[in-house]
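On to chain A.
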Amino acid sequence: MLSLGARVGPAIAQGAGGTLVFGLSANVGNLVYGPSRGAAQFIVNQQIHRGLVKFDENGTIVPALAESFEAVDPSNYRFTLRDGLSFHDGSPIDSATVKASLEYLADKSTGAAIYSALSTLASIETPDAKTVVVKLSKPNASFLDYMADPNAGIAPAAALAPGAANWIGAGPFKLQANDSGVGLTLVKADTYYDKDSVALEGVRFIFYPDSSARTNALLAGDVDMIDFVGWEDFERVEADSNLVLDAVPGPFVYTMFNVEKAPFDNPKVRQAIAHAINRDNVVAAAFYGHGEPLYGVPMSPGNGRFDPKMGDLWEYSPEKARALLKEAGVDGLKVSLLTSSTYSFFRDMALSMQADLKEVGIEAELDAPDWATYTASKNGGKYDLAVAGGAPSVTGPVYLQAYSIGGPASSFGSYGYDASEIVAHIQAGEAITDDAAARTEYMKAVEVIRDEVPFLPVAQRSQAFAYKNTVKGFKNVSGFLSITGTGYMIEKAKVE
Partner candidate 1 sequence: MRRYLLPVLASAFVLFAIVGPLLVPHDPLAQNIVKRFAPLGSPEHLLGTDNFGRDVLARIAAGAQVELFTAVSATLLAMTFGVLIGMTAAYSRGPTEGVLMRGVDVMLSIPPLILALLVVAALGPSVPTLIGVLALLFIPGFARVAYGQTLEVRNRQFVEAAIIFGAPRRSIILGQILPNIMAPVLAQASLTIASAILVGSGLGYLGLGIRPPAPSWGGMVADGQRYMSSHPMLMIVPGIFVVSTILIFSALGDTLRALWDPREQRSR
Partner candidate 2 sequence: MSDAARETVLSVRDLSIDFLAGRTRKSIVRTLSFDIAQRETLAIVGESGSGKSVTALSLLGLLGPRATVSGEIDFLGRNLLPYDFHHLTKLRGNEVSIIFQEPMSALNPVYKVGQQLTDVIRNHTQLSVDQAREHAMELLRKVRLPTPKTKFAQYPFELSGGQLQRVMIAMAIACRPRLLIADEPTTALDVTVQAQILDLLRELQSEMGMSILFITHDFGVVADIADRVLVMRNGEKVESGTAVDLFTDPKEDYTRELLSAVPSLDRRVGNRAVQTGTDTVLQFRSVGVTFAGRRGDGIRALDGIDLSIHRGEVVALVGESGSGKSTVGNVAAGLVRIDGGQVVLDGTVRQGNGADASRHSPGVSMVFQDANASLNPRMRIGATLRAALKWARRSKPELETSDEYIKRIMAEVGLGADLFNRFPHELSGGQKQRVGIARALSVKPSLVVADEPTSALDVSVQKTVLDLFGKLQREHGFACIFITHDLSLASNISSRVVVMYRGRIVEQGPTRRILTAPSDPYTRALLDSIPQPDPVLQRARRTQPA
């Protein structure tokens, strides 16, 4: 239900919440408005910048700069801004500021990450200084999800140019020092609309690109919290009684097919693969056992638009796989399996799949170039089978659309797949306000996915934050939002 937001929670008692020292999984360079630069940058963005709405700890959309919001219908959204909003430098934020930012993000030449959501933008009206009305040319039930995306913060005019630094925002913390390549120091911003509920005096980010170094830093007490705990380190963290491992099922890994050429142009062969992969082995080999096997499409918990049946589409059955292959008339199949040597879980997943495929008589030869060559091959359709990872930035089933539309139109979908049928069902679902009715419509799309297998979800990996038990009030948001939503939790944390 696209409901009205209410003012959030009781105010946390003012007091010394300490400074949170955060070991961040990537080196964040300059913030630039619009384009996405990965999970670490999301977390930084969420401290400095703020959009109209945001996610809460349950993944629900709640008001942010907008005091309230209303979906007039799935193509018509009205936001009412809070009083006295301003950026860190004191410059005021009104409806014109919001309009300029959204229009900038709707310009494809800026490379904005949420461009796809705003590509259907029809108009933005600002009847008064506090009201923003966004009109879309097509219904989009997930529009608010996009507005809560870490890349959808409202930015001052100076940041609205490609490549311009974007360090001044409306978020809970402002930049105090940028120690390029080493870390960032943020302090609490008193311009923040909800500053009374922020307990932390500041956040210090230190970059630890290497996973075990990051864990070591936490174990050694150098940092209070780290993101993206390596799967092989889960036990080490758990063994330390002073530490909390906060793991949730997060993004998922899946398999893509090149449906432009034999044998994967045949849905039967794709189904056979769907039955052939031993997901438990993938989880064991690639994620050290820390993940959930997927036998259907991945669902974001707490989103009422999924039907549990969507998670149960194919069972593991080599016999069935062999039978399907026989039915499809393929025998002694030799295919290439594209993966990347840059990430060991990508390679290990492919290795595990290779053994499963061999079991059903398919000889898969690994193609494991570095990341850039991998993406080029993937986007260019230079593969038979490919391993891929997904972290949808919206929670509703609409995400399935991106993973179904084939390349080259979408970099997520199987190369050459025509997803018009699935898209039609999903779009129809998007236009329906009632969750139950929408579920039936989405289910139709999922049934097509079951039979056609445009992409094959394999496993949902555990996504973990880890922190000292002196850190309170933080929670890893479950599901896809672990990547895009958890950053909003830092302002609620405090260090005792």
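In this section, a residue touches a chain if its C-beta (ideal position, glycine included) is under 8 Å from a C-beta of that chain, and two chains touch if they have at least 3 such contacts; residues count from 1.
If you want to know what made the cut, all candidates are chains of the complex that A comes from, given by their letters.
Computed from a predicted model, the values in this text were never measured in an experiment.
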Only one of these touches chain A in the complex, so go through 1 or 2 and give me its number.
1
Taking the complex as given, what residues does chain A use to touch candidate 1?
232, 235-236, 280-281, 284-285, 288, 341-342, 344, 347-348, 350-352, 354-355, 365-370, 372-373
